[in-house]
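One protein chain is absent from this view; the other protein chains keep their places.
Letters A and B mark the chains as written, and numbering starts fresh at 1 in each.
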Amino acid sequence: MSAQMPATHERQAISLFQRDIVKRALIDSFKKLDPRVQIHNPVMFVVEIGSLITTVTWLIQAFGGKPLGGGNEPAWYTFLISVWLWLTVVFANMAEAFAEGRGRAQADTLRAMRKETVARMRDGSTKAAAELTRGDVVVVTPGELIPGDGTVIEGIATVDESAITGESAPVIRESGGDRSAVTGGTRVTSDEIVVEITQEPGQSFLERMIALVEGAERRKTPNEIALNILLAALTLIFMIVVATLRPFGLFSGTSISETTLIALLVALIPTTIGALLSAIGIAGMDRLVRRNVLALSGRAVEASGDIDVLLLDKTGTITIGNRLASEFVPMPGVPESELAEVAQLSSLADETPEGRSIVVLAKQYGIREHDMATLHAEFVPFTAQTRMSGVNIDGQQLRKGAGDAIIELVRGEGGSPPPELQAVLDRIGNEGGTPLAVSRDSQVLGVVYLKDTIKEGMKARFDQLRAMGIKTVMVTGDNRLTAAKIAEESGVDDFLAEATPERKLALIREQQQDGRLVAMTGDGTNDAPALAQADVGVAMNTGTQAAREAGNMVDLDSNPTKLIEIVEVGKQLLITRGALTTFSIANDVAKYFAILPAVFIGTYAASPGGKGPLHVLNIMGLGTPRSAIVSAIIFNAIVIPLLIPLSLRGVRYRPIGASALLRRNLLIYGLGGIIAPFIGIKLIDLIVHNLLGG
Amino acid sequence: MRRDIVTSVIGIVVLTVLIGLVYPLVITGVSQVAFPGNANGQKVYVNGKLVGSKIIGQSFKSPVIGKNGKPEEKEEELVTEADPSYFQSRPSATEGGAYNAAASTFSNRGPNDKATKEADEENIKEYLELNKPYDTGLTTAQVPVDAVNTSGSNLDPEISQANAWVQAHRIAAKRQLSLAVVDGLISKYTDSRGLGFSGEKGVNVLELNLALDRLTKGTP
Partner (left out) sequence: MTFAGWLTIFLFAAILTALAMPLGSYMAKVYTGRRVFLSPIFSGPERFLYVILRVDPKREQDWKSYAKSLLIFSLAGWLLLYVILRTQNAFFVPHGLNPLGYHSAPWNVTFNTTSSFLTNTNWQYYGGETTMSYLSQMIGLTVQNWLSGGVGIVVAVALIRGIIGRSGKSLGNFWQDLVRTVLYVLTPISVIGALVLVSQGVIQNFTTYLTAHTVTGLTQSIAMGPVASQEVIKMLNTNGGGFFNVNSAHPFENPTAFTNLFEMLLVLIIPAALVFTYGRMTGNRRQGYAIYSAMMLMFLGAAIVAYIAEAHGSPAQHAAGLHTHVISGSTGGNMEGKEQRFGIAGSALFDVVTTVTSCGAVNSAIESFTGIGGAVPMANLSASEVIFGGVGTGLYSMLLYVLLAVFIGGLMVGRTPEWLGKKLEAREIKLAGLGILITPLAALFCTAMATASHAGRASISELGKGPQGFSETFYAYLSQANNNGSAFAGYTGFIQPNAGNVGSHGVTFADLLGGFDMLFARYAPILFALAVAGALAGKRVTPAGLGTMRTDNPTFVVLLIGVIILVGALTFFPALLLGPVVQGLTGHLY
C-alpha cells in the first residue's frame, strides 16, 4: 500500500556562484548602466544621475577646480563618494543579472535539447520541425523526438519526458482520454503514435518555457507597479528634502556641497528595495520553475499568493487514485476467515491496486500468503464482458466481481444467492464504497468492501492551508453522503458532490462573485473551462492539451498538491517585497543620524571651527564628518549584494496567521532595519576612519 | 456646473445670514439675559467708576510725575513705577504701555534669546528691589518665575501664590496689616483648578488689591 503522492521534483538548484553565471552577471551589471535601461527603475536612475554629477565634480576638482555648489571638500572625498555611488548602481544591476543568470542557465539546459528535428508527416512527406503549424499530423516512432506540442490521436506509447520534467521514468501517452498531450522535445521510447500538432511555429511549450525562465518576456506585475509608484513617491519626497536642505543650511551658516547632498539623497531614497525589486520578481518565477511549475504569467504567480479558495479533485489528490479493501462482509453461515481466504486466493494473480489491497487485508486475518505456482492455480483475468476475475483451483471456481455479475454467475451454476446479499451490496454502494462479491462455485460467500483511502498527511496539509487562510473545497462525482464522509475524514473545509464540469464552473464563479480568488488543478479536457475561469489554474502536464492551454500554470510533475507550494511561492514573493521595503525605509533613521550630524557639525558653533550643538547627535561616535558620510554610503551600497541571496531565495513564509506573520516580519525587517545600519555604519566607519587616518 | 454655481451662491449668502447674523445675535440675546455680567466683561466699579475687568489683568504702577508737574512720558508712553502698597501684576509687554487690553500681544521672547535673558534679569532686579527690603531673605533663586516672565496674553489677571506670598511681606508692612491677614486675603482670592485638576491655582490681583483697599482705605 505504498501509494505515495507523486514526489515533487526539485530541479537541481543552480548555485548562485556558479562560475559562468557570476562572470556573465558581472558583465551585465556594467552593461545595464545604460541610462535607457535605468530609466525603468526611478530609484536607481536617480542614483545614477547622482553618480554622474559627483564624478563630474571630482573631475573638476582633479583638474584643480572648485567643487560644484561650494563646500571645501577634498578631491579624494568626492572620488570616494562617486565610486560608491557607481557601485550602488552596479550592485543593483548585479542583483538583477544574477537572477536572470540563474534563469538563463535553466534555459540553456532546455535549449540544448531543442534539437533540429525533421517531422515525418502521415502522408509520408517530411517537414522541418520549426515549420510545423497547428493541425499538422505527424507520425513518431520509438527513439524519435516528438517534433512539437500536440495531442495523440492514434496509438499508445511510452514517452521519456525527463527533458522537461526531470522525471526519468517514462510516462504513457495514448489517444483519447486525459493522457493525450505530448510535448515537443520529448522522446518516444516504445510504440508508434500519431500526433496532431497543436502549436504555432515558435510557440512551443519548450520555447515558451525558455522565454519565461530567461525573463525575456518579463513584464511588471500589478503589485510590482504599485510598489514602484510608492518608491518613486518616496524618492520624490526625499528629493524635496535634500533640495531644500541647501537653503536651510545657508540660512544657518552652513554650506553643504553638491556631493554631500547627493550622498544624503542616495542614502535616504529606498535604494535597497529599488535595487532588488526586479530580482525578487525574476527569482519568484525561478523558484516556481525549480519546483517544476511553469507560470505562464507573473500575474498568476502573484495571484497565487492571494488564493482564498482551493478546489481539489477528490480522486488522486485527497484520496489515492484507487479504492482499497477495508472490510470483509461474510454472508450468514460463512466464517469471515473463509471469505478472507477465498477473496485472497481469487486475487492472487490480480495485480491491480484493488487486488493487492485484498491480499494485504486478508493477511490481517491470519491467512498466509499462497503462491500461484504451488497451488497449480489457473488465473481468470478480468474482462469488460465478465466484469469479474478469479482463479480455478482444484476444480473450484473462485471469483470476485461486481455484485450483479456474480449473482448471474451463481444462478448460472444453479445456486441461489442469499437474500441478505442485495442489502449488503446496496449499503456499501450507498456509503460510497464499491462492493465486490466473492463466490465459490455456486455459493456466494460474502462481499469485499472497497473504500476510498485518504492519502496520508492530508489532514496536516489542510490544517496548514487553513492557517494560511485558504479554504479547501473537495470536488467529487460521488453522492453527498459519500462526499461528506470523505470530507470529514480528510479534514477538507467543504465539498462539492455530484460534480459536473458545469457545477464546478458555477462554484468557481460563485466564489469569485463573493470576491474570493480561486485556484484549482485539473487535467481533463472537461476541466478546461473551470481552469480558465479560476484565478490560478494549474494544469497537470499529464493532462490534455486543452487543459494545459486553459490554465495559467502547468505542473510538470502533475502533482495535485503542488498548489500548496505554488501558494507559498506567491506569498514569499510578496513578503520579500514588503520586508525589503520596510527594511529600506527603516534604514533611513540611522542614515540620518550618520549624515546630518556630520553635515551640521559646525552649525551654530560657539567659535568658528568648533563643534556646534548638533554634534551630540553623532550617537554612533563616527570618526570624522567625512568618514561618517562615506560609511553611510558604503553601507547603503553593500547592503544590496548582501541581500541578493535573500531576495533570490525569498523571505520564508510561515503559516502562522497574518497577525503573527506581520508581527514577526515587522520585528525582523522593521526593527532590524532600524538597528542594523547603526551597527553596520559604525563598523564600516571604524575601518574607513582608520584607513583615512582621521 | 451651472447648477453648482447657483447653489453655491445662494448657499453662501443664506448660510452667511444664518451663521453670521442670526446665530451671534441669538447667542448675544440669550447671554445678555442669562449672564449679563459675564457677557459684558465682568466690569468692576469702585465708587461708580469703572476700574477694570475682573478677568483682565492690569498694572498697579502709578505714573511718575515729572518736574513740570505732569506725568512723565518716554517714547510716547507714560513712565510708571510700582505702587508698593499694591500687589504687582506680572510683567506685561503690550504696546502703548503695559496691560493695554485693546491690543493684546505676545512678547515673543525666544527661549535662547539674549534679549529674553536681559528682560528676565531686569525683571528680577526690579522685583528684588521692590520686595527685598520687606522680605530680607529673598534671593534670586526664590523669585517665582511668573513674577519675571511675561504672560501669554500680557493681560494675565493672576499671579502665582508664591509670588503673592513674597509680596505679602511688603503689603503687610506698607498697609500695617499682619502677614496672616494678608495671607488670608490671598487665600480668599485664589482661584482653584478647573474641575479640581485642570490648570493651576492663581491669585486674582485686582480683586485682592480692591479687597485690601476696602480693608485699609475704607473704599466700598
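FYI, contacts are C-beta pairs under 8 Å (C-beta built on N, C-alpha and C of every residue); 3 or more make two chains touch, one makes a residue touch a chain.
Note that the structure is predicted; figures quoted are calculated from it, not measured.
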| item | value |
| --- | --- |
| For the chain not depicted, the shown chains it touches | A, B |
| Identified contact with the non-displayed chain, of A:123, A:394 or A:514 | A:514 |
| Residues from subunit A at the interface with the omitted partner, ascending | 222-223, 225-227, 229-230, 232-234, 236-238, 240-241, 243-252, 302-303, 305-306, 308, 466-471, 514-517, 570-572, 574-575, 577-579, 581-582, 585-586, 588-589, 592, 596, 600, 603-604, 606, 612-614, 616-617, 653, 657-659, 661-663, 665-666, 669-670 |
| Absent chain, residues of subunit B that touch it | 1, 3-16, 19-21, 23-24, 26-28, 30-32, 34-35, 38-43, 46, 49-53, 55-63, 78, 80, 83, 86, 90, 97, 99-118, 120-121, 124, 140-146, 148-165, 191, 193-195, 197-200, 202, 209-210, 213 |
